[in-house]
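All protein chains of the complex are present and in place, except for one that has been dropped.
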Amino acid sequence: MLDSRHRANHADHALAAQDVRAAVLELRIPEPAARAGQPVDFSKLKLSAPGAVRRPAVAAVADSMHDLAYGLIRVLDDNGAAIGPWVPELPSAALAAGLRSMLRTRAFDDRMYRAQRQGKASFYVKCTGEEAIAVSQALALENTDMLFPSYRQQGLLIARGYPILKMMGQVYSNTLDPLKGRQMPVMYSSREHGFFSVSGNLGTQFIQAVGWAMASALSGDSRIAASWIGEGTTAEGDFHYALTFASVYRAPVILNVVNNQWAISSFQGIAGGEAAPFAARGIGYGLPALRVDGNDFLAVYAVTRWAAARARANLGATLIEHVTYRSEGHSTSDDPSRYRAADEASKWPLGDPIERLKRHLIARGEWSEARHEALQNEVKQEIRALQREAEASGTLEANTTHSPKTMFEDVYKDMDWRLQRQRQEAGF
Amino acid sequence: MLDSRHRANHADHALAAQDVRAAVLELRIPEPAARAGQPVDFSKLKLSAPGAVRRPAVAAVADSMHDLAYGLIRVLDDNGAAIGPWVPELPSAALAAGLRSMLRTRAFDDRMYRAQRQGKASFYVKCTGEEAIAVSQALALENTDMLFPSYRQQGLLIARGYPILKMMGQVYSNTLDPLKGRQMPVMYSSREHGFFSVSGNLGTQFIQAVGWAMASALSGDSRIAASWIGEGTTAEGDFHYALTFASVYRAPVILNVVNNQWAISSFQGIAGGEAAPFAARGIGYGLPALRVDGNDFLAVYAVTRWAAARARANLGATLIEHVTYRSEGHSTSDDPSRYRAADEASKWPLGDPIERLKRHLIARGEWSEARHEALQNEVKQEIRALQREAEASGTLEANTTHSPKTMFEDVYKDMDWRLQRQRQEAGF
Amino acid sequence: MTTMSMIQAVNSAMAVMLSRDPKVVVFGEDVGYFGGVFRATEGLQKTFGKNRCFDTPISEGGIVGAAIGMGAYGMRPVVEIQFADYIYPAFDQLASEAARIRYRSAGEFTVPITVRSPYGGGIFGGQTHSQSPEGLFTHVVGLKVVIPSTPYDAKGLLISSIEDDDPVIFLEPKRLYSGPFEGHSDGAVKSWSTHPASEVPEGHYRVPLGQAAVVREGAEVTVLAYGTMVHVALAATRDSGMDAEVIDLRSLIPLDVDTIVKSVSKTGRCVIVHEATRTSGFGAELAAIVQKHCFFDLEAPIERVTGWDTPYPHAFEWQYFPGPARVAEAMRQVAAG
Partner (left out) sequence: MTTMSMIQAVNSAMAVMLSRDPKVVVFGEDVGYFGGVFRATEGLQKTFGKNRCFDTPISEGGIVGAAIGMGAYGMRPVVEIQFADYIYPAFDQLASEAARIRYRSAGEFTVPITVRSPYGGGIFGGQTHSQSPEGLFTHVVGLKVVIPSTPYDAKGLLISSIEDDDPVIFLEPKRLYSGPFEGHSDGAVKSWSTHPASEVPEGHYRVPLGQAAVVREGAEVTVLAYGTMVHVALAATRDSGMDAEVIDLRSLIPLDVDTIVKSVSKTGRCVIVHEATRTSGFGAELAAIVQKHCFFDLEAPIERVTGWDTPYPHAFEWQYFPGPARVAEAMRQVAAG
């Protein structure tokens, strides 16, 4: 574990005098270690060895654990063994369920991506390489806890058992779409599954989750909230609002920053990830701040349970930075080969979350390559069958949507005269 | 110096098990230690002894000095002696000039406050008890450095030699008002004095200052920027934007948070000052973060020189929290006896900045009570004379303002047809 | 029935709703212990406890964002933005979120929040304590916009707003908090006590959203107004001696188009009055609607009397404020046209 606070002041020699000044000022504009065509370089990425980071008591004061924002909580080692203080108690059945959900998520992403490429949907966003975060956290939380996700947490819905058919309906904007064709693909919503309507505006859900958690606490409820944003999105005001309100009111909420290294074409340094890890943002608000290996299913589970226990015990919010990697393009509108080294994904030092959980299960003696392959095939078949079923209800291209009449509904609870007349004008 | 990170995890015993949960959640709503009618209690205020906080080298890495966000940099002890590593090199003449500026600021505030009470101005804001911050920082910076203040930094203008007569003209909105009656009192602006137009909207200037500093660096200039906001204002998005941009681009800017304990009726805990000091916000962005005794003229000077040297050496921004106390009401529209203990100001443990600098100068053998009284009287006479002169050009009541015709100017560089016709319509 | 000023009526509406509905919660800057800089929430924390009425950080975006989350939980937050001029940091949460969540979730999640804020000039607040931003919010589909002009309406409309299942921007004319200001800047300050609409029931009642009030019937010209300008329009009517029909819109969205059209069809002449800057203010929408629906009845161009297209200047408050003289002049012009 590297705690940068304990590093020597290695730059001290440079400027001891009080008033040394540069002849001219210069602006520093951050650059990633590698651009397209350059050799991959992850040497700046701060890692800790699996098992190396300590686990404070759930009720420890936030100011006693600043080091955790700079370390990296990891449980799985390279051989698939679970080691160290953060090893969670998780029965193999639960792990197997998690593995299945991750595989379903990945298979679903693959099919929808292809569908978009075939013109059947307008847009799609994969979460490839980041499946452990959503799936493991869904498992670590109660099903009644409320989730305020970004567009890259489809794994939450899948792990909570939301029908993939409906997700496909949403992607295709067809008659199966519960959102009646109103939203772009991937902007799911399910009140029943405690999954808040995904916004196309980055960051807004972070403070909303805090508000929800405040309401739960005000109501003497026992449910907590969780929210997810990308590392790029931390630069929005909503991030600051969320941390401030969460700190002031000790709101029962888990605030997750998914640091997948990229925000479209901008590397995490453009969001301020070079000067300090995103987890460290929590320190200044007096919040516990954990930095975790986001590709380590067990580590993600363990920190989430820890944070949830804290929240449920009226000890307030936790900020969690999940260190992961966006293996694919930002979305179907993106081509990452324009701005980053082509082999970055394959050289990502924290591996693939599915591979790593598989290896762990095998090491545990509960799984095998053969069973894994069988499961993978089963899941692919399932998703393919669902896709056929979904497409029978239409695709964007085939244009079998709800009646355009519905376009005028739900602007308000009741349609006002404007909308009524406009609907007439529109001829529906 | 108390570094809370090194405190024992005293709450650890409470919840060792992973999943302890409260039967019901509760929301915590912060309360100040004392309200009106209750005994003053500053026991929660974290102080360090004068001279106790270390002084890192100007070029030390930010992550090597997190402790400075939790300590309190102080130079002057109770006897007026200057002690410890932060004692600045400041000739007595400079200190005397500082003392004079503080006295002028206070006298000016007193006269304008009374003028408002007499109906001669619509509004006024005093900075009583906080004079050291603006005046000392003005002294510590170059006159060419650019200032982005809030409404409580009139001391900057006074210390830079801006004519108090003009300030009065602005307060009275009379013909002396350089802002042509357009702005409420105290919203000064002086390009010539490097003092940016004060906004009535809290916080906006913080990121603007960063932008100015970025421009200076982009231009290969040597001038740096500084900005001030109140602790209450740190909850705005602009605070976060400023810290983010300052960190990412290593902008040459000094970001000051004036923690005067109150934001109108809200104590600093409502802004999140209980869970962590405001200085600590800087840690998460990898910025040096200093907490300083804002009523200690020498300490404020020293930290400002330190931060300025850093900025000029292309080492980027510093966040400074000035711990002080708003001795009077928020503004002339406020009555603090409604919400806080009446004697809080007199019991403020860090004393009065003018008294403390006076004591230091006397201890240095450069000053005496008699000379102080004489100076005080001289300053009062000066301000009174200026006030008479200012009022000769009108007061709000007496309504001697610029022509209302000017109301239509400066909306754009050139008046468009709308404004021309509206001016006609208005009959000017 | 009791006599209330507008600020007391606003306070009473919140008190009534806090006691009737445990889901109602009130928060904002300085609204808790202190009771608000205009005293709108005075006594609420003491009566209902800190859990029902509390202070927030100075973070308008945070306040509205948190309220939206609470609304999704099932509460009915009533938040105060200290001055309407400070609502802009919350613009994204209002326009992109509050206004859109019902639609984008196909009704699964709703945002039953009320955002109260004092607006308008007349207190020498300069450009950052005097703005009238209602026009902006009327362009954001999904929001409702309500502006009362009397204590009675303020309470009844605020109760309706709090009970409404959609997000409501509730703008309070600060110049009317303590009396029915008619725009004569040199006149004595009137108090509400002698005004009939200061008779306010202590308990629960509603004034429905979307119903304008014809506050004066007349034949010569229709004057459309809301908030402070209703009183200015009445004063202008008196001062000019004209037989104007004065309509208090009360709610801008939803708009009572029928009452407007009926009146203008009758009078054939229309003056629109608001304090906001002219260009793209709500008066533009009213003019567009009136010219469309009453085209063949109109005998003169519709006139707008508004704040000038400049920021609200501190010292020239009364040269900026669209007072009775300007309104009367427009009425005469329209009647002659």
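To keep things simple, chains are lettered A, B and C as they appear, and every chain counts its residues starting from 1.
Here is the rule we use: a residue touches a chain if its C-beta (ideal position, glycine included) is under 8 Å from a C-beta of that chain, and two chains touch if they have at least 3 such contacts.
Nothing here was measured: the structure is a model prediction, and the numbers come from that model.
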Checklist entry - Of B:81, B:96 or B:215, which sits in contact with the chain we cannot see? => result B:215
Checklist outcome for this item: Across B:197, B:222, B:314 or B:327, the one contacting the chain not displayed is B:197
Next on the checklist: One chain isn't shown here. Among A:233, A:304, A:324 or A:387, which residue touches it?
Outcome noted: A:233
Checklist entry - Which listed residue (C:51, C:96 or C:178) would be found touching the missing chain in the intact complex? => result C:96
Checklist outcome for this item: Omitted-chain footprint on chain C covers residues 61, 85, 88-89, 91-92, 95-96, 100, 103-104, 127-128, 135-136, 138-139, 141-142, 253, 276-277, 279-285, 287-288, 291-293, 295, 298, 300-304, 309-311, 337
Next on the checklist: Tell me which stretches of chain B touch the chain missing from the display.
Outcome noted: 146, 148, 178-180, 182-183, 187, 189-191, 196-197, 199, 201, 204, 206-216, 218-219, 225, 237-238, 240-242, 244-245, 248, 409-413, 416-418
Next on the checklist: By the contact criterion defined above, which parts of chain A meet the unshown chain? Give residue numbers in ascending order.
Outcome noted: 27, 29, 31, 35, 122-123, 173, 177, 181-184, 187, 199-203, 232-233, 235-237, 263-266, 270-272, 333, 338-339, 396, 399, 401-402, 404, 407-408, 411, 418-419, 422, 426, 428
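Note that in this section only the chains that are shown with their structure count from here on.
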Checklist entry - Using CA atom averages as chain centres, what separation in Å is found between chain B and chain C? => result 36
Checklist entry - In chain C, what residues contact two or more other chains? => result 51, 56-57, 59, 61-62, 89
Next on the checklist: Give me the residue numbers in chain B that touch at least two other chains, ranges are fine.
Outcome noted: 27, 29, 235-237, 270-272
